[in-house]
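Of the protein chains in this complex, one is absent; all others appear in place.
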Amino acid sequence: MTTSSQSTVTIRVLLFARYAEALGDNALALTVSSPATLASVIKLLRSQPGGEILPERPLCAVNLVQARLDSPVEAGDEIAVLPPLAGG
Amino acid sequence: MTTSSQSTVTIRVLLFARYAEALGDNALALTVSSPATLASVIKLLRSQPGGEILPERPLCAVNLVQARLDSPVEAGDEIAVLPPLAGG
Amino acid sequence: MSFLRDEPLDLSRLVVSVSAPERGAVACFVGTVRDHHEGKSVIRLEYSAYRPMAEVECDRIVAEARSRWDADVALEHRTGVLEIGEASVAIAAAAPHRGAAFAACRYVIEEVKRRVPIWKREHYADGTIGWVEPSQARRPPVGQAAGDASLGPVDSTSQDDWAV
Partner (left out) sequence: MSFLRDEPLDLSRLVVSVSAPERGAVACFVGTVRDHHEGKSVIRLEYSAYRPMAEVECDRIVAEARSRWDADVALEHRTGVLEIGEASVAIAAAAPHRGAAFAACRYVIEEVKRRVPIWKREHYADGTIGWVEPSQARRPPVGQAAGDASLGPVDSTSQDDWAV
């Protein structure tokens, strides 16, 4: 459960593999200005300790679907930042 | 064991599938003029009862290798006449 | 049904699951853990996944292959720790004719590599551990920002790329 003030929103971000390792956790809660976009979340994430490992434009998903960085995000969305894929 | 006179040679021919059925056996011994070629064997084979099912230029093998109709054949060679292949 | 598996994969089970009397051609692919990577000796491998999205993406890929080639398709991907030689991914595609079966199978493995959120960490003989980055071929072209990769479905005009 997250609450949003009039001008900010708290976004929960899932991290994986190398990114989770660098940022020290596989999920972080970030408070960003509202309305928020993926880009504003990524920008804040990159300023966290260890966040410099993230590229400017990482692969992201919102609610299990790949999303562009200008996508709006809201509290309750499932935001995921994905390192380069290596399945198969 | 086959024997050849001065002017003829006896060739044993293996038949398969539809051809064996048509000619009533899966092996026939044919006596042809010497020196013989695959073509002369096929020509005689086509004149046998049921042999009219054979095309003029059937797929043939001599000693397990595909052979052209002008290939020479001798007593002791393993001659095979192959219907269209249907493996796989 | 789950596409991600913590237990060893069983290709025979996949083949049986897609086979049917009217589909006489089954093409399969199995990826196994190799003992080396970029000159280093690998002793074991660990696959992790963003599981809910990986399941959804696998389901989409299989559905795309089924509808494009009128094939039945089965796919499984391992997660967890794998030893050398173990299967990491197994695919079976059955169709009335072999061209479609091969094309559907090839499509699925290429799309799995391109779109499914799975990562692997290699354990090397020298005691070190490393996250495996995709090969050069799968990185964005030079000049494009690193990590700015797309994992959307291929557009329909590129379907011919999968003809086998």
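By written order: A, B and C. Residues from 1 in each chain.
In this section, a contact is a pair of C-beta atoms (placed from the backbone, for glycine too) under 8 Å apart; a residue touches a chain by one contact, two chains touch by 3 or more.
Values in this document were obtained by computation on a predicted structure and should not be read as measured data.
The missing chain, though absent from the view, touches B, C when the full complex is examined. Which of C:Leu4, C:Ile109 or C:Val132 touches the hidden chain is settled by the complete complex: it is C:Ile109.
What chain B contributes to its contact with the hidden chain is residues 14, 16-18, 21, 54-59, 61, 64-66, 78, 80, 82-88. The omitted chain makes contact with chain C at the following residues, 11-12, 15, 19-36, 84-85, 96, 98, 101-102, 105-106, 109, 164.
Everything below uses one rule, namely that only the chains that are shown with their structure count from here on.
Across every pairing of chains, the maximum count of C-beta contacts belongs to A-C.
If you average the Cα atoms of chain A and of chain B, the two centres end up 76 Å apart. Centroids built from CA atoms put chain C at 26 Å from chain A. Contact of a single residue of chain B with at least two other chains is seen at no position.
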